[in-house]
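Quick one: this structure, given as structure tokens, is what I'll be asking you about.
All protein chains but one are shown in place.
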Amino acid sequence: MAKKRQAARARKKPGSAGKARPSAELKAVIDDLVIGNRILYVQDVVDGYGHISARHPHDPERFLMSRARAPGLVVASDIMEFGLDGELTRPDARPVYSERFIHSEVYRARPDVHAVVHTHSPTVIPFSVTQVPLRPIRAAFFYPEVPVFDTRASAGWTNLLISNSALGKALAQTLGQNSVALMRGHGNVVVAPSVRVAVYRAIYTEANAKLLLQAKMLGGPITYLAPEEAALMETVQSRHRPGHGSDRTWEMWKQEALARTGKVR
Amino acid sequence: MAKKRQAARARKKPGSAGKARPSAELKAVIDDLVIGNRILYVQDVVDGYGHISARHPHDPERFLMSRARAPGLVVASDIMEFGLDGELTRPDARPVYSERFIHSEVYRARPDVHAVVHTHSPTVIPFSVTQVPLRPIRAAFFYPEVPVFDTRASAGWTNLLISNSALGKALAQTLGQNSVALMRGHGNVVVAPSVRVAVYRAIYTEANAKLLLQAKMLGGPITYLAPEEAALMETVQSRHRPGHGSDRTWEMWKQEALARTGKVR
Amino acid sequence: MAKKRQAARARKKPGSAGKARPSAELKAVIDDLVIGNRILYVQDVVDGYGHISARHPHDPERFLMSRARAPGLVVASDIMEFGLDGELTRPDARPVYSERFIHSEVYRARPDVHAVVHTHSPTVIPFSVTQVPLRPIRAAFFYPEVPVFDTRASAGWTNLLISNSALGKALAQTLGQNSVALMRGHGNVVVAPSVRVAVYRAIYTEANAKLLLQAKMLGGPITYLAPEEAALMETVQSRHRPGHGSDRTWEMWKQEALARTGKVR
Partner (left out) sequence: MAKKRQAARARKKPGSAGKARPSAELKAVIDDLVIGNRILYVQDVVDGYGHISARHPHDPERFLMSRARAPGLVVASDIMEFGLDGELTRPDARPVYSERFIHSEVYRARPDVHAVVHTHSPTVIPFSVTQVPLRPIRAAFFYPEVPVFDTRASAGWTNLLISNSALGKALAQTLGQNSVALMRGHGNVVVAPSVRVAVYRAIYTEANAKLLLQAKMLGGPITYLAPEEAALMETVQSRHRPGHGSDRTWEMWKQEALARTGKVR
């Protein structure tokens, strides 16, 4: 806690904030965020338009996210700092994502969330425009449910972008205590306690959507993951163990992402 | 306007036209055209047979397009100049696309159009041979509609190629004021105010076709983009803002295309 | 013709045949055959088990094909010479494809055929085990029809491999004067007047199967290519014109294949 307050003080010295040497903890989050951007792109979960953010490790009222840029190209110097109003904490001329309010309002509503991904996950979108619920075959984190948010219900005719706090709040409200919410005709939002778990969930949200689409094509009744099974799976996943869970896939995805997208600094 | 007339005069000096140093504006269009060819190939929107053209920046009565060559291989020196009759403006022994009349007749009919793409987009073709209309889930530019052109209706038995002005005119008439028209059993034509937006639309036409096919497989009613929503989306897209819209994806697609297909000059 | 007889004589000198410097014409066919192997693999039309052959340019009673090897790995020195009995014309200890009788019997039955491809084309096989005929959406060479050969009908219980002349003859009979025949639960055979056209047809057989599968998934009536249209398309395709038809795609596929699979000699 002392460390957090100290860091917060450091940030408040005018003019020095941006140049202060980041703590090891902050540097680690930025590294994960850059790698996470690359992974989501290489794994075909975001196209040019998704984004991923992390809550600031020293200040829960701030979050970190790239300037407006395709995730596959993001480097460490693209990462900017935002407040929970969705605005930059320091003046910066570079363009910012219009939909930063997805992130700011989820961080505001969900203190347990430390990373947010917004994707245009290709097999997930069809579930957002039909009446077929996205239910879990393998993705335990789909419980309690995967709600669908429609801008039309909250705000009438819009351009579908979550480009202000009011829309962000409405989306966060639909998300509730779930880990994934679909956005009609647009994509989805995935939240998690860390960048690595958020990336893991975003990738397996797409994977589960593919499995369910194929099961629907085979026809007949489908055996979904039971809530009791999902709870036991999540208990295992939530324990960080080297070589297991999202740690194992992160090592693999990171290596692939770096091989395919070049330098991160 | 003075600049355009000057350029037109320069071109008319016999023998000098082809050798005149291209203006920065012309060079930029040629660069985009070459990169656009590569992007369309790397993004799997064209196979060996599609093509992309741009209206000449100094003379609306001319357009630029590669010699007859697979888009993934096009380099700057392949770009040739055509008149609105679909013929070369200067003698050149290299082969030309048989279907150049798609481009010439669209430029004639639509002064607002500055780039035309003809693709064999794999998930779009099925919509051209069934009664299922290609409607927008995410692709706002599908409004007013995506008509289907059938050579059989205009010209009876043909080899399906738009290889003369009459067929080009008939296709342009079916396209009307829309941005996309399907060509039965063959592919589609996509038009836009610039090369970058044309590439963007061609890629998202395929993406929307995939989403719609999957939504159909899930079954039940589908929530399409409303025309009011699409109009608001198009308003945003039509403003060029660095880091946003087609500018963001162009940066990413360009980098990928160059990494995978080699030199452009 | 004089050239052919001379070459045939040269081959008959015992012991010298294998070492004689190949004519430019023969070398060109071998080059195309090696590249064709690589292309079919890179374009996902063959897995480890398909093969492609060419009729010998100097002797219609012989054909050229790789030793038993995955197509993606074939180099020039793997190419062997076979007679129309399906056996090697010269002793060679290296393993040969069990299914060489597909090739030998087609060359025997069809003097017009100069190249044969046997693939395990993934989207074509489903058509071989259902009652849904593989009809043309874009593939003009599907006319008159795409028959299905079933070893069970000709020979009862077998291991499905065309591993003797009798099965080869039965398959050639089912193929008749068509360009493509399916082999139940196994793959297909594609024939053409040249290696390049055979590769083109094998790739577009798979492409058309994908289009038809997707059109079926959309539901409702499908507009197939009319036989009159197909005939006009084939007339264009059969004229070799640089930059057009299979010449254009060959240039692209060759470049891709070489970039992805390494040296050919």
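Order of writing sets the labels: A, B and C. Residues in every chain begin at 1.
Operating definition for what follows: contacts are C-beta pairs under 8 Å (C-beta built on N, C-alpha and C of every residue); 3 or more make two chains touch, one makes a residue touch a chain.
Every value quoted in this text rests on a predicted model; they were computed, and no experiment measured them.
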Touching the missing chain are A, C
Which of A:Val189, A:Ala202 or A:Leu225 touches the missing chain? It is A:Leu225
Which positions on chain A touch the chain that was left off?
137-138, 207, 210-211, 214-215, 217-226, 228-229, 232-233, 235-236, 241-244, 248-249, 251-253, 255-256
Considering the whole complex, not just the chains shown, which residues of chain C touch the missing one?
47-49, 67-70, 72-73, 94-95, 98, 120, 122-123, 125-127, 129-132, 150, 152, 157-161, 184-186, 213, 216-217
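In this section, only the chains that are shown with their structure count from here on.
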Connecting every touching chain pair, does the picture come out as line, ring, star, complete or other?
line
Once the Cα atoms of chain A and chain B are superposed, what angle does the rotation have, between 0 and 180 degrees and to the nearest 5?
90
Distance from chain C to chain B - Cα centre to Cα centre, in angstrom
34
Indicate the residues of chain C shared as contacts by at least two other chains.
none
